[in-house]
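Presented below is the structure to which this report refers.
One chain of protein is taken out of this complex; the other chains stay put.
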Amino acid sequence: MNNEIYLPIICSPAVSLADIQDLCAGLEEEGVPYQCEQMAQEQQASEFGAIAALKSPLFIGIGVDRHLNCSLSHQNLPGNKEYITGSRHGLRQFGRNCGRLAKGLPLVMGGIENA
Amino acid sequence: MNNEIYLPIICSPAVSLADIQDLCAGLEEEGVPYQCEQMAQEQQASEFGAIAALKSPLFIGIGVDRHLNCSLSHQNLPGNKEYITGSRHGLRQFGRNCGRLAKGLPLVMGGIENA
Amino acid sequence: MVKQLIAGVDMGNSSTEVALAQISDDGVQFLSQHLVRTSGVKGTVDNVTGIRIALEEAANRAGIRIDQIDKVRINDAAPVIGDLAMDLISETIITESSMIGHNPDTPGGAGLGVGLTVPIDELFDWTSDQDVIVVVPGQFDYEWVASRINAAIEQGIRVNGAIVQKDDGVLVYNRLSKKIPIVDEVSQIEKVPLGKLAVVEVALPGQVIRMASNPYGLATIFQLDPDTTIRIAPIAKALVGNRSAVVIRTPQGEVAERRIEAGKLTLVGEKQKVTVSVNDGSDAIMEAYEKIGSLVNVVGETATNVGGMLNSLRQNLAQLTQQSPSEITIRDLLAVDAVVPMSVSGAMAGELTLETGVAFASMVKTSRLPIQKVADTLAQAIGVPVEVGGVEAEMAIRGALTTPGTRKPIVILDMGGGSTDAAMMAENGKITSTHLAGAGDMVTMLIDMELGLNNKALAEKIKKYPLAKVMSMFHMQLEDGTTMFSDAPLPPDTFGRVVIREGEDLVPLNIKVTMEKVREIRRTAKKRVFVTNGLRALRRVVPTGNLKHLSFVVMVGGSALDFEIPQMLTEEMSKYGIVAGFANVRGTEGPRNAVATGLVLACAEEVGER
Partner (left out) sequence: MVKQLIAGVDMGNSSTEVALAQISDDGVQFLSQHLVRTSGVKGTVDNVTGIRIALEEAANRAGIRIDQIDKVRINDAAPVIGDLAMDLISETIITESSMIGHNPDTPGGAGLGVGLTVPIDELFDWTSDQDVIVVVPGQFDYEWVASRINAAIEQGIRVNGAIVQKDDGVLVYNRLSKKIPIVDEVSQIEKVPLGKLAVVEVALPGQVIRMASNPYGLATIFQLDPDTTIRIAPIAKALVGNRSAVVIRTPQGEVAERRIEAGKLTLVGEKQKVTVSVNDGSDAIMEAYEKIGSLVNVVGETATNVGGMLNSLRQNLAQLTQQSPSEITIRDLLAVDAVVPMSVSGAMAGELTLETGVAFASMVKTSRLPIQKVADTLAQAIGVPVEVGGVEAEMAIRGALTTPGTRKPIVILDMGGGSTDAAMMAENGKITSTHLAGAGDMVTMLIDMELGLNNKALAEKIKKYPLAKVMSMFHMQLEDGTTMFSDAPLPPDTFGRVVIREGEDLVPLNIKVTMEKVREIRRTAKKRVFVTNGLRALRRVVPTGNLKHLSFVVMVGGSALDFEIPQMLTEEMSKYGIVAGFANVRGTEGPRNAVATGLVLACAEEVGER
């Protein structure tokens, strides 16, 4: 379907679905659908994020690198600029905040690093 | 610039800038920047609109066919579905409404045909 | 063993409700219920059509035929009828076109400009040492207008602002070499006086003007002496809160807020009369009412607004009840202040101001309703014995007492469309009841007027359903701030608008009001009518008049179905230590079917006694 609403997550080839389960849980709790995709080549989280954003019906996308560093980008952000970032230690909250960004709700603070 | 905000207008090869001056005036009065582009091939307004939407930082785009039929599309609309349409007789108001769509303001009614 | 099928029928002003039950030695077993719109005026034979449909549907649901019913009992409906009216008490008038204070969506630029008003086509006839505000009628194209202003400025003519008829403010502004404030969409530009000193003020987005809305700001701009400042002050006041404004100084120019002579009301009590001016507002009227105690009649000053209003009310009610107008006496009155958007008379750009008014609900006792005739006609129509029985108030209490957690002493509030009826059953079973003007229909009227809709059906929807604001093609914000996505695009006519969420449907409001304002108007209307009437009712039916002696208040009727009215009363009454909530008749029916249920129960008791 062309008009489905979802948030793309683009991951490093080294990352398994189990690794980002918490991130997905954060999105699911906020009620925001998502789709995961794995790339063949290693890149930086921000690069993955920018690719995800470009194909996103919600205009924002998530990138995850091999170290589980996470990055959220928006189509209108130049280059590979990130809007928020997360790390392996705060996957659930990062996912939650991505969901809240999609919904226009304020982010939950504590542990978010602004890019 | 990659992060510039504007609304793309994609026109039939038969249309000149002067033809759509009123449409542009409607957008300008609402304070919404736009960029016009002419295609080499003739297509329907809705097809032009869908192309414009795809490349739009505002996610909506305008298509204008050789008869000055106009169509506004959104990236998330499936196929070439139009959101609102206009004709040569209401270019100023159609432009105004496109501007208002970009800004999230209610449309001015009278003469708008819902697609 | 007796085994009977009994139906109770409650005829209200708006709704007709039916309860169907089987009575046996084991007690009463309710089989079904149904509700239809009342056909015709309550208590007339026109009602029979509606009652019959309701009975048929109830029988249907119970799996029986209507002629299997053994007995139908209809309530002895209270002979009261309500009506509504509204009276404006202020009016804003502009004389000699001294101002335009409207808020076009897209004015041009920002700042303050002062000068003489000059038509764009005469711009070059002016000497160059004058400050000028250029006036641009609709026939001129924005490109031409801008180039002409640029040329004039080049020549040294000091153009400091512009007043434009079409929605061209930003277009002209973008093409100017020297930036000036521009107010556009001035539809009646031909009314702008020429050759007069004028000021154009436009504030930045999201801000309001500061100079033109300050009398001393206008005095500074126009170099006014104190006496003229006094005369021009109402203009400043009228501009408070605007983003843009034009003020033109003309010798007679004035904006006045006139008090309309709305007339006087005389409240006739049992022992005394009090006369109060409608201009003093609803609080004064309700205070006067309180002083005289119970009301015998209300008379309006002849040849005034309120006089005319009360007359047409009498006429209406006389016709409805087939009495003579002189027999109609008003037995209760609820006055509520309302703020109503009205177009300013003498305005140039369709400006609206908020005028004040008073809304009235009044309640008339009619002569006894011909219920027996209704019963006879019904009996003939359905071939089942029909009896009239039970005072409405008593039946309502009986029905309401089937709500879990209740007992005597208890007060029920029957919140219908035209009236709020209250009844108290004391410890010893004694019943006191009262009928108050003002209920659901008054709430609808207030919403309609305060939003300037002129659309009762839409106002009724605003009353009943929650709101949202459509934020984009694919999402909207609900009243509580939650975001809701939509897979399919939301319809263009709802885009950017406040909408009513009637189930899955979105009904857009085509007015320039925020969701929060609509919500506030809706809630205040509900409070003003039902919280006020709830308290008035209690004071009347509670013997000591002291609300603290009461424990249970149960709400029934259509307006008790409202998604916020019962909760408002729950909150308000908790201040007096009263447990108040909507009924749950028979533990299942919610606030509906109380009277019909009461009728069946009363009937069952009689059968049991025999």
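We just call them A, B and C in the order they show up, numbering each chain from 1.
The working rule: contacts are C-beta pairs under 8 Å (C-beta built on N, C-alpha and C of every residue); 3 or more make two chains touch, one makes a residue touch a chain.
Remember, it's a predicted structure, so these values are computed and weren't measured experimentally.
Participant: If I'm reading the header right, one chain is hidden. Which shown chains does it touch across the whole complex?
Facilitator: A, B, C
Participant: Kindly state which of the options C:V45, C:I64 or C:A233 is in contact with the chain not pictured.
Facilitator: For the chain that is not drawn, the touching residue is C:A233.
Participant: Out of C:I64, C:M286 or C:M484, which residue would touch the omitted chain in the full complex?
Facilitator: Only one of C:I64, C:M286 or C:M484 touches the chain omitted from view, namely C:M484.
Participant: Looking beyond the chains shown, say which of C:T95, C:Q130, C:S177 or C:Q207 touches the absent one.
Facilitator: Touches the omitted chain: C:Q207.
Participant: List the chain B residues touching the unshown chain?
Facilitator: Chain B touches the missing chain through residues 3-5, 103-105.
Participant: Using the touch rule from the top, list residues of chain C that touch the missing partner.
Facilitator: Residues 205-208, 210, 213-220, 223-226, 228-230, 233-234, 236-237, 240-241, 243, 257, 403-407, 466, 468, 471, 478-482, 484, 501, 514, 516, 551-552, 554, 563-564, 566-567, 570-571, 574, 579-584, 587 of chain C touch the chain that is not shown.
Participant: When the complex is taken as a whole, what residues of chain A touch the one chain not shown?
Facilitator: Touch set of chain A with respect to the missing chain: 25, 28-31, 60, 74, 76-77, 81, 83-84, 96, 100-101, 104-107, 109, 112, 114.
Keep this in mind: only the chains that are shown with their structure count from here on.
Participant: Report, in whole Å, the distance between the mean C-alpha point of chain B and the mean C-alpha point of chain C.
Facilitator: Chain centres of chain B and chain C, defined by C-alpha means, are spaced 40 Å apart.
Participant: If you average the Cα atoms of chain A and of chain C to get two centres, how far apart are those centres in Å?
Facilitator: Going by mean C-alpha positions, chain A sits 48 Å from chain C.
Participant: Which whole number of Å gives the spacing of the CA centres of chain A and chain B?
Facilitator: Averaging C-alpha atoms per chain gives centres 31 Å apart.
Participant: Can you list every residue of chain B that touches 2 or more other chains, as numbers and ranges?
Facilitator: 76-77
Participant: Residues touching two or more other chains, restricted to chain C: which are they?
Facilitator: Within chain C, residues 471, 474 contact more than one other chain.
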